[in-house]
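Only one protein chain is missing; all other protein chains are in place.
Our next item is chain A:
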Amino acid sequence: MINFVLLISRQGKVRLTKWYSPYSQKERAKVIRELSGVILSRGPKLCKFVEWRGYKVVYRRYASLYFCMCIDSEDNELETLEIIHHFVEILDRYFGSVCELDLIFNFHKAYYILDEILIAGELQESSKKTVARLIAAQDSLVETAKEQADSISNVIAQVTK
């Protein structure tokens, strides 16, 4: 099971955090500090696994961003690397060659995509196409709803003022 997902930039800035096991706010900050220290200091030619407090942290670097997932000691590291890659590919498809800035300004969308892929720390959807389709459908729903709401609220605002 995946216990949490972290996205950390090379400078140590957090870009996304998702916790599938309960961690208090204090623990979360501590975990992020600890792990970013460990992972960012590792060279590019080293293996992508870190043993940490009885868990394993699997990470992978894409450009300036480290994608880290913490898994149980019995879990399969290579599978987790594949999940990370899967996530990145879907992000890439959604944003059109994704970059760090996309994730910074659309952080909630990154969460929506992640929620389609992982639930309760388990891989949900292994098809990239399906995820893209689901997210697009949601987006269009939201868009049409917004347009309606906007027009209505405009009308109401004009009436009340």
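One rule holds for everything that comes next: contacts are C-beta pairs under 8 Å (C-beta built on N, C-alpha and C of every residue); 3 or more make two chains touch, one makes a residue touch a chain; residues count from 1.
Throughout what follows, contacts and distances are computed from a predicted model.
Participant: Leaving aside the chains on screen, match the unshown one to its UniProt name from "Argininosuccinate lyase", "Armadillo repeat-containing protein 8", "Williams-Beuren syndrome chromosomal region 16 protein-like" or "AP-3 complex subunit delta".
Facilitator: Listed in its UniProt record, the absent chain's protein name reads "AP-3 complex subunit delta".
Participant: From the listed residues A:64, A:126 or A:151, report the one that touches the chain absent from this view.
Facilitator: Here the residue in touch with the unshown chain is A:126.
Participant: From the list A:28, A:93 or A:128, pick the residue that touches the absent chain.
Facilitator: Looking across A:28, A:93 or A:128, the contact with the absent chain belongs to A:28.
Participant: Since one chain isn't shown, list which residues of chain A touch it in the complete complex.
Facilitator: Its contact residues with the unshown chain are 1, 13-20, 22, 24-25, 28-29, 32, 43, 45-51, 72, 74, 76-79, 81-82, 104-105, 107-108, 111-112, 115-116, 119-120, 122-127, 130, 134, 137-138, 141-142, 145-146, 149, 153.
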